[in-house]
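Report on the structure given below.
One chain of protein is taken out of this complex; the other chains stay put.
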Amino acid sequence: MPRDVASDSLDDAPLHTSREWGLSRIVAELRESREELHRTRHPLGIRELPSRDAILKIVNGLRSALFPTHYGAPDLTDESVDYYVGQTLENTLRLLHEQIRRALRFLPEHRDTNEAELTARAFAIAREFGTRLPAIRALLVSDIKAAFSGDPAAQHITEILLCYPGVWAMTHHRLAHALHELGVPLLARFINEIAHSLTGIDIHPGAAIGPSFFIDHGTGVVIGETAVIGERVRVYQAVTLGAKSFPSGNDGMLVKGNARHPIVEDDCVIYAGATILGRVTIGKGSVIGGNVWLTHSVPPGSNVSQGKVREGAGADAPRNGFNNGNGA
Amino acid sequence: MPRDVASDSLDDAPLHTSREWGLSRIVAELRESREELHRTRHPLGIRELPSRDAILKIVNGLRSALFPTHYGAPDLTDESVDYYVGQTLENTLRLLHEQIRRALRFLPEHRDTNEAELTARAFAIAREFGTRLPAIRALLVSDIKAAFSGDPAAQHITEILLCYPGVWAMTHHRLAHALHELGVPLLARFINEIAHSLTGIDIHPGAAIGPSFFIDHGTGVVIGETAVIGERVRVYQAVTLGAKSFPSGNDGMLVKGNARHPIVEDDCVIYAGATILGRVTIGKGSVIGGNVWLTHSVPPGSNVSQGKVREGAGADAPRNGFNNGNGA
Partner (left out) sequence: MPRDVASDSLDDAPLHTSREWGLSRIVAELRESREELHRTRHPLGIRELPSRDAILKIVNGLRSALFPTHYGAPDLTDESVDYYVGQTLENTLRLLHEQIRRALRFLPEHRDTNEAELTARAFAIAREFGTRLPAIRALLVSDIKAAFSGDPAAQHITEILLCYPGVWAMTHHRLAHALHELGVPLLARFINEIAHSLTGIDIHPGAAIGPSFFIDHGTGVVIGETAVIGERVRVYQAVTLGAKSFPSGNDGMLVKGNARHPIVEDDCVIYAGATILGRVTIGKGSVIGGNVWLTHSVPPGSNVSQGKVREGAGADAPRNGFNNGNGA
């Protein structure tokens, strides 16, 4: 819509092209639809939203600072690498500061906080987050080593850092979990959803995951908000650590945030497609077989596997109900 | 290949570099391979293809017009928002018109339609599509509200709009389904495959899905072409609503398009990894447990869950056949 009609009402003087598309009516109906949603959910009007592009830049900057020889500038020398890391961190923490400020505004306790106070609070969080980066890196190194010792196909650390989706997802998660703990859940969620989109691994930033965690393949993994995972745990693709039932409060709304996801103790292995639901405990060193559906606790050292499959020759399997439309 | 050799045959006067790579032979063999496929499948020669880039711009434009405060320009005011929506729609519908024109050419009934007629038909479809946008938005609002009331981890509408892959996929699907109904299946499929790639949620544009539909997590969800889903249905990651058998016609080719996917009635919940196949009906209010494989109808109010799992202490489970290579 050219500038010179900006002062006209869409209904009174639609452009020729607007009339062709019937835009004025569509625009009016969309406004009505927006206003209805805003009335029920957005009593405060429009707020500045966190920016997906900025968050992408932040995560990439942090990854470069944590692993400069693999994700930093290509020509780093032993002499220049610290300067690169320092400069990258400074730029990235500055971006993070701004996104934290925006995200804080979505918390009920900061709806009415004045701008100066919100900015100071956001700075304090970003600064504290920065000091946690070395500890986050140490956890990620433990994850990378777990991948190397847990996957017979892994050739070297470089392959794992560049090609393993589980390591990618855990990089996002360990950063996001720190932000979640520091009180910026919306930003944390955004960071993990970016990894979810790229890897198919969906970890809620609230999940507490110990060192040396290895997710192999990863597509379809779901780890819920209140899950607690010990040390040296290994999970495969499509494993779910989920919730079983969602109690409602007196107002009929779901109760938010209560402990409702599994606790997985140290040294457990959970094979592809297993679904574990509810606040159950998988005892230390247990092995959960593929495709198992489990909704109760199991003691340390358990082996759990799926019930027996049924087999038969092709002609004798009347209840299968499917055929091989493409086969011999 | 520099311009000045463009008039030479690749075989007669290859460049030095071409000779090094053996390009002339590879190019000739690739031509032969192309011609073989074209003979069997492309009797009409090369047609203008829909453009992935243009389709991405269209979907992003529509998303901005539907949810301008979340996906539109960052500085919108209550006064400017309608102009933004109108202008975005105009640009987007114009792009859509062109892509519809290209896609129509792939339909058997439009192989020989003249250009003017095809262009007019494409315009009529794009215009009709535009008028459906407010109704599509209303459906999406119902989906967003269903996510808020169905997920205890959801904090607010903004989090759901920005971070929930299920909402992202349904935005693509509700737009694609309208185009599918309006007779542009190729474009519709393209739109849903873009969402599939980003979210792991694979919905065929033909699927008919009622309001207040909530897909949580979503990775691995598959909903087939002829599935019919009622109101207030909730599904989790890796749920399949698929086909069971594919009858062939007299010519040995698969019969295309017949009803072969499930009907899921109102208020059902289908947990992670459940696979429901064939034209079966899941009765109103049923709950289908995780990892279930179901190929027959169930009455309203059913509960279906997987057979009992086998459990044992580690040392006593000889048939498990796997070990914990990384564990204690």
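Note that the chains are named A and B in the order they appear, and that numbering of residues resets to 1 at the start of each chain.
Quick note on the criterion: contacts are C-beta pairs under 8 Å (C-beta built on N, C-alpha and C of every residue); 3 or more make two chains touch, one makes a residue touch a chain.
All values reported here derive from a predicted model rather than from experimental measurement.
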{"item": "Chain not shown: contacting residue from B:E20, B:E79 or B:E115", "value": "B:E20"}
{"item": "Residue of A:L23, A:A65, A:I100 or A:I282 touching the missing chain in the full complex", "value": "A:A65"}
{"item": "Residue of A:V27, A:M170 or A:A238 touching the missing chain in the full complex", "value": "A:A238"}
{"item": "Sole residue of B:F67, B:F123, B:Y164 or B:F214 that reaches the chain not shown, by the stated touch rule", "value": "B:F214"}
{"item": "Contact set of subunit A toward the excluded chain (per top definition)", "value": "65-66, 68-70, 74, 76, 78, 81-83, 85-87, 89-90, 93, 126-127, 130-131, 133-134, 137-138, 141, 144, 149-159, 162-165, 198-200, 217-220, 236-238, 244-248, 254, 271-273, 277-278, 289-291, 295-296, 305-314, 317, 319-320, 322-328"}
{"item": "Missing-chain contacts mapped onto subunit B", "value": "1, 6, 10, 17-18, 20-34, 36-37, 41-42, 46-52, 106, 146, 149-150, 185-186, 189-190, 193, 196-197, 200, 202, 204, 206, 214, 219-220, 222, 224-225, 232, 234, 238, 240, 242-243, 246, 253-258, 260, 266-269, 271, 273, 275, 277, 284-285, 287, 289, 291-294, 298, 301-308, 321-323, 325"}
